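Working notes, beginning with the structure itself.
Note that this complex is displayed minus one protein chain, with the remaining chains in position.
When the chains are written out, they are named A, B and C in that same order, and each has its own residue count from 1.
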Amino acid sequence: MKVGFIGLGVMGSAMASNLVAAGHHVTVWNRSEAAVQKLESLGAKAARTPDRAAQGEVLHSMLANDQAVREVFLDGGVLDAMDPGTTHVNHATISVALARQLAEEHARRGLGYVAAPVFGRPDVAAAGKLHMLVAGSASLIEKARPLLEAMAARLWPMGASPERANVVKLAGNFMIVSAIESLAEASVLARAHGVEAADFIEMMTGTLFAAPVYQIYGKAIAEQRFTPPGFELSLGLKDVMLAQDAARAERVPMPLAGVLRESLLEALADGAEGMDLAALALVSARRANLDRRA
Amino acid sequence: MKVGFIGLGVMGSAMASNLVAAGHHVTVWNRSEAAVQKLESLGAKAARTPDRAAQGEVLHSMLANDQAVREVFLDGGVLDAMDPGTTHVNHATISVALARQLAEEHARRGLGYVAAPVFGRPDVAAAGKLHMLVAGSASLIEKARPLLEAMAARLWPMGASPERANVVKLAGNFMIVSAIESLAEASVLARAHGVEAADFIEMMTGTLFAAPVYQIYGKAIAEQRFTPPGFELSLGLKDVMLAQDAARAERVPMPLAGVLRESLLEALADGAEGMDLAALALVSARRANLDRRA
Amino acid sequence: MKVGFIGLGVMGSAMASNLVAAGHHVTVWNRSEAAVQKLESLGAKAARTPDRAAQGEVLHSMLANDQAVREVFLDGGVLDAMDPGTTHVNHATISVALARQLAEEHARRGLGYVAAPVFGRPDVAAAGKLHMLVAGSASLIEKARPLLEAMAARLWPMGASPERANVVKLAGNFMIVSAIESLAEASVLARAHGVEAADFIEMMTGTLFAAPVYQIYGKAIAEQRFTPPGFELSLGLKDVMLAQDAARAERVPMPLAGVLRESLLEALADGAEGMDLAALALVSARRANLDRRA
Partner (left out) sequence: MKVGFIGLGVMGSAMASNLVAAGHHVTVWNRSEAAVQKLESLGAKAARTPDRAAQGEVLHSMLANDQAVREVFLDGGVLDAMDPGTTHVNHATISVALARQLAEEHARRGLGYVAAPVFGRPDVAAAGKLHMLVAGSASLIEKARPLLEAMAARLWPMGASPERANVVKLAGNFMIVSAIESLAEASVLARAHGVEAADFIEMMTGTLFAAPVYQIYGKAIAEQRFTPPGFELSLGLKDVMLAQDAARAERVPMPLAGVLRESLLEALADGAEGMDLAALALVSARRANLDRRA
C-alpha cells in the first residue's frame, strides 16, 4: 500500500521500518533529518514537508505529545492538506481531550481517523511485536489492518470511538508506573531489613509478578541502572498527568495516580531528568535515607 | 519423617495433606475439630493438645496471625514443651517484630527455628505448588528440605535471619494489594470513558501484566465476583498494616501503602467484610459514583 | 480617580461598589447586564464594550478564571485597545503561567500591570475589608494605592514580579482546602467514637484553631449546611489544580495537594456541584459510611 509516516523518533523509526520491510511504499517525514536518512536507506521515500507525506491511502503518525500533534496536524495544516478518503492512523499517546478534538476535525473534513496507540519498548517495536490498541470505524480499521499487523503482535479493538484507545493507553501507562512505584517501595522495605534488592526482586518477578513490566523494571532497579531510558521518567509523568486529566473530565478519583505524580516530580527535582522510569527507586531509597545509613 | 502440624485452616490443611501424601508421619492439632477429622481420614494422627503435636523432628505451624501464634506458642506453652533439637517451621504471615521475638525465644530454649511463609492461594497449596520463602540456619533448612519440597514448587532462600522471610512476605503482599488497587482505579477510568472493564482487563492481563496476580484478581474484577474470597480483604488490610509496622521500625516511608490502607478500610466500612481483595474495585467505582450514573 | 472595572460577579460587584463609594469615577463592564445595572444605581457608568471600560488611569478586573481573562484581555483585544500609561490591576485568581504571560503582554505594549488577588468571602469584600496581595512595580502600586485601600483592610506586598502574588494566592487557597479536609476527617473520627461534630468543632475552633477559616467552615460542617456556597467547591478544585500546576512548573512535590484533588473530585462525583467547600465533610462521612450505620 502507499502510505505516509510522520514522526521518526525511536519508536516511529522502528514502526516505519516494519512497514517498509512488509513491502509497503512508505513516504516519511520527520522534523530532524538524521532519522529520515536512516529510513531512506531502508527503502522509504523522504518528504520535504509533512503534507507531502500525507498523500497515500493511509497516513501514520507517531509524534511525541499533544503539542507536536497539534503543531503538525492542526496549526501546521496537514489535516487541511489531506485528500478526502485518506485515513489517518494516530499512534501517539495523547490526551483524551485532543483525541476527541481530532476525531471531530477529521470527520468535518471527510477524513478517516483511527487511534492506534501502542504498548512496547523500542526493541519490541523493532521486532514488530507491539501490542496495538485500535479504535475507530470498523471499515477503516479493516482497510489498515495489513499495515497495523506489520507492526504489531496483536491488535486490541476498543470500539468505534477513537478516544477509547487513548484512555486505555493512559490507564495502562498509569498501571506501569504504579507497578514500578510498588516495586520500588517494597524493595526499600526489604533492603532496610537486610534483604538484597536483587534477591527480593528475583523472587517476586519469578513468581507472582512474572510479567514483562515487573521483569524489565525490576532488573533495572536491582542493578541500579537508570540510563539509557527505555521509558523516560519525564514522559511517565506526562502520561500520569494525562490519565489524571482524563479522570477529572469524568470525575474519577484516582488516589494512586496522585501519589505517582508526586513521586515522579520528586524524582525530577532530584536529578532524574533523562533517566528511565525505574529511577523512581531512587526516590524511595532517598526517602528512607537508605544510602546514607551506616 | 515424624512431624507435627499445628493450624489446619484452608491453607494449613492443604499443606499438611501434602506432607501425609509424601509419606511422612504427621500428627496434627487444630483449635476446632472438623479440620482434624479430615486430616485423620487422609492418614494423619490427631493430637489432643498442641504440645503433643510438637514431639516429632520438625513441627510445622500455619496459624492465622500474630495473636494465634502468641497464644499457642508463647502463652500456651508449646515452646516450653518442645524437646531441644526439634525444629519449628513457621509458615504464618506474621509481623517482623514477632518473628524476631520468636527467633530469640527458640534460641534461648535450644530449639531450631525456620520462617517459611508462602505465596499461593488455597488451590495452589492443595497442588503442592506453593512458592515458599525460607530463612533460618542452613543446616535446619537442609534437614527440613524434603518436607518443604512436598508442599512447594520452589524454595526461595532469604538468608539466616528468620525475620527476613517475613519481611519479604509482607513486601510481597503489599505488592499484591498495590496491583489490585492499580487495576481497580485503571478499570474505573476506562469504564467512565465507555470501555468495558472486561475488555480493558483482558488486554492488560494478556500483555504487559500477564502475571498470575493480575490475571486472578483481574478476572474477579471483570466479573464483579468477590465471594468466596481467595484472599480475604480484611487479611489484606492486616498485612498492609504489618508492612507499615515493619516500615516504621526502620523508618521507611511508603506512600503507596498509606493509600492502600485507606482504600481497604473504606472497603470494610462499606460492607466488604468476608469478600476477596478484589472488592477494592467496589471502592474505586463508588468513589466515581459509577454505578449511579445515568 | 477615573477608573474602569471589568467583571461584576459577587466579588467584583462588591469591590467596584467600594470604589464608587470612595468617590472614584468608575466605568464598569460585565458580560451579563444585571450586575451592571446595580452598579449604575450606585453611581457607576456603564460601558457597552470592555475596551470602553479600559480608558481611565487604572483598569481593575475581577474575572472568574484563566479562560475569562484570556477571552477578554488577549483574544478580546482589550489589551490592544488600552492607552499606554494605563495600569491594569488584575484581582483574579489565575494560573502562574497566565500571570507571567500577562506581565509580558502588558510590558510589550507599554502598559502597567499589577497582580492584586484577594482573600475574603463576599461579605468581607462588601465591607471593604479584603486582604489584598499586591505585586508589580512599586510606582504603579503607589499610584493605585488609594483605590486598593478602598477595597482592602490591608495590602500585602509580594515584590515586583506580578506572578508572585498569584503564587501566594494559590498557596493560600491550598491551605484553606487543607484545613477543611483536616477538619472533615477529624470530625468523622470524633463522630465515629460518639462525639458530636458540633462539640468537637466548637472546641477546636475556639482554641488552637481560633482562626476565620476554621470557624467559618467548621460552623458549616457542624450544621451540615453546604448551600449557598461562600466558596464553591468546584472553584476550590480549580485552585488546587492551579497550585499543582505551579508546583509542577518548579518541581515541587505536594502530597497533600494530591489528596485534596481526589477528595474534591469525589465530592463532585457525588453531587457537590454548586455546594460550598465545606461539603468535603460529606466525602469523609461517606467514606466511613457514617450515615448508614445503625
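Convention: a contact is a pair of C-beta atoms (placed from the backbone, for glycine too) under 8 Å apart; a residue touches a chain by one contact, two chains touch by 3 or more.
A quick note: this is a predicted structure, and the numbers were derived from the prediction, not measured.
Asker: Can you tell me which of C:172, C:230 or C:274 touches the chain that was removed from the display?
Answerer: Looking across C:172, C:230 or C:274, the contact with the absent chain belongs to C:172.
Asker: In the complete complex, the non-displayed chain touches which residues of subunit C?
Answerer: Counting over the whole complex, subunit C touches the hidden chain at residues 96, 119, 131, 133, 154, 156, 158-159, 161, 163-164, 167-168, 170-172, 174-176, 178-179, 181-183, 185-190, 192-195, 199-200, 203-204, 207-214, 243, 246-247, 250-257, 259, 262-263, 284, 287-290.
Asker: Mind pulling the subunit A residues that touch the left-out chain?
Answerer: Subunit A touches the missing chain through residues 255, 262, 266, 269-271, 287-289.
Asker: By the contact criterion defined above, which parts of subunit B meet the unshown chain? Give residue numbers in ascending order.
Answerer: Those residues of subunit B that touch the unshown chain are 241, 244, 247-248, 251-255, 258-259, 261-263, 265-266, 268-269.
Criterion: only the chains that are shown with their structure count from here on.
Asker: Which chain has its Cα centroid closest to the overall Cα centroid?
Answerer: A
Asker: Counting in whole Å, what is the centre-to-centre distance of subunit B and subunit C, each centre being its mean C-alpha position?
Answerer: Centre separation, subunit B to subunit C: 52 Å.
Asker: Where in subunit B do residues touch two or more other chains at once?
Answerer: 255, 262, 287-289
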